[in-house]
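These notes are about the structure you will find just below.
One protein chain omitted, others in place.
The block that comes next holds subunit A.
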Amino acid sequence: MTASAHTRTPSREAPSGRGTWRTHAFRLVKAATTPLLPEDYVDLFDPLRTTSQLRGRVVSISHETADAVTVTIRPGRSWRGHRPGQYTRIGVDVDGVRLWRAYSITSGPTSGHDTDGCIAITVKAISGGAVSTHLVESLRTGQVVQLEQADGEFVLPEALPSKMLLLTGGSGITPVMGILRHTINRLDDVVLLHSAPRPEDVIFAAELRTLAANGRISLQERHTDVHGMLDTAELDELVPDWRERETFACGPAGMLEALETHWETADLADLLHTERFRPALAEPGNGGTVHFTGLDRDVECDGAQPILDAGEEAGVLMPSGCRMGICFGCVLPLREGSVRDLRTGETTTASPGDGVLVQTCISAAAGRCDIDL
């Protein structure tokens, strides 16, 4: 729909003519590299070429605020483009461990390096956040990161709304910035109500203030250290016609919940679109419900019992091996939630989609968790 939704996937499966010739050549090369794939050797020279694992190279890193940076990334060959407002999941090795987080794409069609196919994400370091801290403090230009194709529904509808309200908090400005940079020329009436603790914490402050000065958007900055958190009751005063506006909101979970309630009460839920960065992760607990996603079965596990044993007692056919944590015959992907290693007491937490492989024979549930089986 929008400008940047171009597709560049090479059609490898093309069945005829040149495709057949290429398929044969590929098979021959594969026969020469088995059990590895040709791309495993190509990776030695160009990790961005492979089509099976999307990666990107960091082109530049620039500071937005004291604790936020914009990272410009050149995605690998198989990148399929994005729609403004969407996010990409990015994987980095923190202390040797690959961790994945989703970040909104903030780059516009012409700004920065975007003209030569780069994308940008903007990251604010969260205290205790392993990935955000790593991206802000340790990432260097030239490094290779793992990527996933852009995803997300926080995008403008085909027919652009005539009146819009953008409600953002903190780094919740990021998907909205992506949208504004791409679409601002085609939007007539935009109110942006943005909350940040202090003026200097406002990400993209200069660009937003310029847009406002040029009359492209109506900008209301709210500095919560001084004015306190936005209360939905204030909306009538701040944006009197909010009921008529197609609203896009992104920010902390608490803020979004309050907005959703408010819009529902006004019977306007259809007009509100929200984007959550991460669902609030439950603190690891002691024991919990294990949900086997493929079987759609719930099994209660106490905190001292291996998930393998609990599953088997409940009649689930589990893969198993040595039952003492050495053979890795029992590993299953932890889709979401936390498990505790019964040997070390250490917990492993997965955000949705992570699919961290855990050994069920030495892992107990640490709160509710989803396991793929």
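The rule is simple: contacts are C-beta pairs under 8 Å (C-beta built on N, C-alpha and C of every residue); 3 or more make two chains touch, one makes a residue touch a chain; residues count from 1.
Everything that follows uses one rule, which is that contacts and distances are computed from a predicted model.
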item	value
The complex's invisible chain, by UniProt name, from "Response regulator receiver domain-containing protein", "Sugar ABC transporter permease", "Fatty acid desaturase" or "WD40 repeat domain-containing protein"	"Fatty acid desaturase"
Per the touch definition above, residue among A:D46, A:D93, A:D188 or A:E264 touching the missing chain	A:D93
Given A:A32, A:A159, A:A206 or A:L317, the one touching the chain that is not displayed	A:A32
Missing-partner contacts on subunit A, residue numbers	28, 31-36, 40-41, 44, 53, 93, 95-99, 321-322, 324-329, 331, 343-344, 346, 356-357
